[in-house]
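The complex is shown incomplete by one protein chain, all other protein chains being positioned as in the whole.
Lettered A, B and C in written order, each chain numbered from 1.
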Amino acid sequence: MRRRTFLGLLGAAGAGIVLGKSAHAGGNKQFEGYPESFGVLFDATRCIGCRKCEAGCNKVNELPAPDRPFDDLKVLDVKRRTNAKTYTVVNRYDNIPGAAGPVYRKFQCNHCLEPACASSCFVRAYTKTKQGGVIWDSSVCVGCRYCMIACPFDVPTFEYSEPLTPRIRKCTLCSPLITSGKLAVPGCVGACPNESLVYGKRAELIKIARERIRMFPGRYVDHIYGEREVGGTNWLYLSGVPFKAIGMREDLGTTSAPELTSGALATVPVIAVTWPVLLTGIYAVSKRREKIAREERLQAVTKVQEEAKAKLAQAKAQAEADKKATVEREVKKALEQAAKAKTTEGA
Amino acid sequence: MSTEQTAVKKTLLTPFNVVAGIIVLIGVAITFLRFTKGLAGVTNLSDNNPWGIWIGFDLLCGVALAAGGYTTSAACYVFGLKRYHSAVRPAILTAFLGYSLVVLALHYDVGRPWRLPYPFFVQPGPTSVLFEVGLCVFLYLITLFIEWTPACLEWLGYKKARNIIVNMTLALTIFGVVLSTMHQSSLGALFLIAPSKLHPLWYSTYLPLFFFVSSIAAGLSMVIFEGTLSHRYMHHKMDETYLAEHDHVTFGFAKGAALVLACYFCLKVVGITMDNNWDYLGTGFGAWFLLELLGFVALPCLLYAMAVRERNLRLIRWSAVLTVLGIVLNRFNVCLVAFNWQLPRADRYFPSWMEIAISIFIVTVGLLVFRFIASRMPIFYEHPAHKEHGLEPGHGGQAPEVKSAGHGFGH
Amino acid sequence: MKRGRLLFRWPGSLLVCAAISIICIKAYGKKEPLITPESGRPDLVTIDTLAAFGKLELPPVTFFHDKHTEVLLKEKKDCKTCHLVEEDKLSLTFKRSKATRPAEIKQIYHSNCIGCHMEMAAAGKKSGPPDGMCRSCHNAEPKVTVARLDFEVNKILHYRHVSSKNIPSKTTDKDNCNRCHHVYDKEAKKIVYVKGKEATCGYCHLEKQKDDVKSLRLASHVECVLCHLDLANKEVKEIGPYVCGGCHGKDGQALVAKKNQEVVAKLPNKEIPRLKADQPDFALITLDPKLEGAKAVKPVVMNPVAFDHKAHEKYNDSCQVCHHKNLDSCQTCHSLLGKKEGGSVRFEAAMHLRATNQSCLGCHGEKQAALSCAGCHSHMDKIRRPDDATCRQCHMPLPKTVLQGRGEIRDDVVLTPKQKSGVAEVMLKGRNMKPGVYAVEDIPEKAVIRALVDQYEPAEMPHRKIVLTLLKGMKDNQLAGYFHSEQGTICQGCHHNSPAAKKPPRCENCHGKPFDPRQPNRPGLQAAFHGECMGCHKAMKIPKPAATACTECHKEKKKEPA
Partner (left out) sequence: MENTFYSLQEFMLHTKSLVYILMGGMILGILGFWLYLTGRDEDKDIK
């Protein structure tokens, strides 16, 4: 599994363009998953609930020993789920209408064609291998547990009691062991005493399942669970009773995880490029309005000042005129008096 | 961080400090547990319920309530509502602290905290919504830090550095808004991938939109709310500009919040209609949903509106509180209550007391740091050294930013 | 104060709306029905006569028939209280002979029902709703549902009627068939009895009234109920039911069934005498060119099938099981290429179709679900073509005598039904109806399976015991006996996919490693073994050993001495 730094990302993407990968991609917008990928077909009408698969899984994956031995079938009295110590469990479902006896169902990772865990992982710790298995890489996982939120089957489990190095634990379809040649088939399949589990190419398994439904009308519900659920899974199920009755959700729909988020992710770049433009625009507008306001204010001020000046000048002129007038009057008066005085001396 | 707290604590022995001290001590103790016993030791998390209140409250609510930062700065610098200027710094500071605390909280919740930078520096997973959230929060935290530094630099008296940063205000603000839009909405988008687990009433393809719009309301209300608190406890730290503008800010934001809430309400109703979830309203979850929608969206919206009309500050504050609670309730519902709604009661999640304690601890740390900074740096007042900007013709203290923005773009 | 009011008017009203909406929506939200299934009654009659004339003003009336008949009995009144008599028969409508104008009908109902109720009430007796309480009769959503079981006249019940001294023949004919069976004489435009033409009512009386042929419901009520009533009035002590519950109620049917069994118990070697429809004892199923009609195709030359009609009568409860439309021979509707009358089901399909229980193979296939058969037959896929030997077990070669020297039967060889019957009898006589099996000493007593010796001691399978148990399952089962008469057929339940032989091939020959992509449908050896054993035990509901009890078949491995 290659690591990429953010720059590496750039490199890879760039390389992609150079290689014309995107050009090819332009050609294929329909995705059917890896054509040669393997899977497992589980047939609930054959499962006898012996828990051999659990034992087999535990053995090949070297998981810690269980609290109660695998041949203790009392365990089946309660519904269980996988946890950090177990990759798979079998549950028993009693008195189902239309069923002769109890029906058993194996629970483990379904290895989606479009894994929600992979789609949700922000460090790409999950990989969908060409062989079909969805595997997890401990070297990058941050432990955010978003994959557990995302998985529609509640598959990934977390080592909560690990203080510093908790790992995600889940079925790997034994991909590592099979690719490395340690195993021919997954541990659980190898351990199943009567081929309730069949390992093979997914395409083949679907054919087998269809054939079984055809050969034994009335034995099976006419549906292959996992053929289309959440975009298809590499683990397929056949059952004689409604899948709901054996604890499998029938309301998951056929939309795959990436499809669910692609829309939201697509808007991100839109915001990134439109917002700045929009906001700068708004800013500019508000600025402009403000400036105009300020200019108007300035004009008003100057106008007032001029008017004041004019008034002042006028007042000054007035004052001058008055002064002149008084002076003249005084002079006149003085002259008259002088004349009067002259006449009195002559008599 | 805690060292600082203890320092603060020693100096003055008010009841607040004592309580805070105790909380901090407990927090430290649990922190120790967390990193020795693992998550199992302190939380009620399980394989069915991988996310608890450390995500539901500390992350989702933390981010939503820290929205005050971008809303205020946007209002002031982008929409040119100058009179809000004095509210910007407190808002930025709270936002910055808020986000830092979110990151702090993540260190508790995440399995291997030291790997938090991995998505950006080691191996990015761009198909993940979480990657988008992480990236935005990461960048926005930096942005906020830069936006906040002027206060710090003024305090330390580095004039030049301060001015350089102030020059970039507009750019930073816009960048901040963009990032916020992205990650606020993406927090909602986180749950788009789990339609089978989230109750139909809360699940909608509009989730991102809901989260974004509600975050604006939350931000505005938070600013009002904090304003009230700081008024009570930091009054001595405030200058007359702040005090003078405070009421304008409150009324203006109240008006905004009312509008946004109205919009949010309509969107929610559209959401139900689009998915035709009416019949779910008849169920117990439906009642709960209606409570959230009517009691914590429609009601505060109306109260705001009336309070504004009647210029009633007290009512505004109460509406703010109600809104904030409403957002918290919504985030809780999406992340915890309505999530895994189909699981049998036995498998449902309820937080352990230690989880709650840690959340409280983190909030307390936030308060203490805020007080530490606000009581030293020019947050509620303008630094004397930079006062003159404030006296520029016309309008409050934003003039420097305006001019500087000018420079910033000028050449 | 004023301000406060002002403040809280809006949110107040909002909250009120919220409360109301929540409550309303809740009420709307819950959808569980008001009626519990056990509150069903067989005698619930919904009176909506006026619906025929247009929309009803009020919801139809729910009326409990038996409730009223009880009261009448108590009151020493009879059916005429409600039903008029026309041409010495009770009409099944209420208080009127022919359906008249709506207003009139309405009036009839209201005056008579309510009138009677009022009288009863006046007489101080418990009574139905009086005048003015419309809704208590016109009840939109009644608390009670109809629980009316269909009633079928089966062989034994038919026999009880035939043999009853209380139902004498109308004519000199000693058989009393004429009491019920009739046909419609087109010329005379009336129903007459024709001997030998007796058939099931359903052939003419269909679901709905057609022209003036009564609907099956009406016809049976007129014929049966009224007859029972007459007998009742004649104080005959053993009479058939005439209240709704008697035929359509659970208890009523139980009662009838019980009586039936008593009668059977009394019969000589518990055998119900055959119906007297002069049907053949044996039939030779061939294609009759005449019946192929105009476009007479040259019929396929195929060994005909000798059919033991008599035996099949014994196994089935009514003629309809095979003769679903009428009592004619199959070919009349199911011609070689199919006809419209026969739903264009070809002759071949009518005999071989497995999806239905009306064809030979279909019906025989259903029999394989029996526990004693399921062990092997649930394994066998249902789409495989049976081998020729199996075909020949029904399509037997004709005896030389019939072939008159020719090698095979030809379409120009046309035999009368009588001859056919004779031929069939000859053919069926010599048949071996016992399951064949190899001599006990040739059946290995134990089969030791060493496939898992690395984990367990070899598994010892009680081979012979198993075979004999299966054999016992077929005891006195003619069908099984005949089809397993070949030696080795029984072995093929497990030793499948290879011709029957005393020493069949070893399982390992075909079953090896699992998941061979070239043979995707073939299980590996281990799965083959487990599939056979566990599958069989599961199908035959044999609890022990449990499928998960490994050590009950594979003994714990002994520790090698160190």
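Here is the rule we use: a contact is a pair of C-beta atoms (placed from the backbone, for glycine too) under 8 Å apart; a residue touches a chain by one contact, two chains touch by 3 or more.
Computed from a predicted model, the values in this text were never measured in an experiment.
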Neighbouring displayed chains - absent chain, whole complex: A, B
Touching residue (missing chain; options A:54, A:114 or A:229): A:114
From B:127, B:277, B:330 or B:364, residue that would touch the chain that is not displayed: B:127
Sites on chain A contacted by the missing partner chain, in the whole complex: 9-10, 12-13, 16-17, 19-25, 27-28, 31-35, 113-115, 118-119, 124, 128, 130, 231, 256, 258-259, 262, 265, 268-269, 272-273, 276-277, 280, 283-284, 287-288, 291
Chain not shown, touching residues in chain B: 124-127, 135, 171, 175, 178, 402-403, 405-407, 409-411
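Just so it is clear, only the chains that are shown with their structure count from here on.
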Centroid distance [mean C-alpha coordinates] between chain C and chain B, Å: 71
Chain A and chain C, separation of their C-alpha mean positions in angstrom: 57
Residues of chain C engaged with two or more neighbouring chains: none
Contact set on chain A toward chain C in their complex: 46, 48-50, 73, 100-101, 185, 192-195, 198-201, 204, 207-208, 211-212, 214-218
Chain A contact footprint on chain C (complex, rising order): 381-383, 514-515, 517, 520-521, 523-524, 526-527, 530-531, 534, 538, 541, 547-548, 550
In the complex, chain A residues that touch chain B: 3-6, 9, 81-84, 116, 118-125, 140-146, 148-150, 152, 154, 156-166, 249, 251-253, 255, 257-258, 260-261, 263-265, 267-268, 271-272, 275-276, 279-280, 282-283, 286-287, 289-290, 294, 297
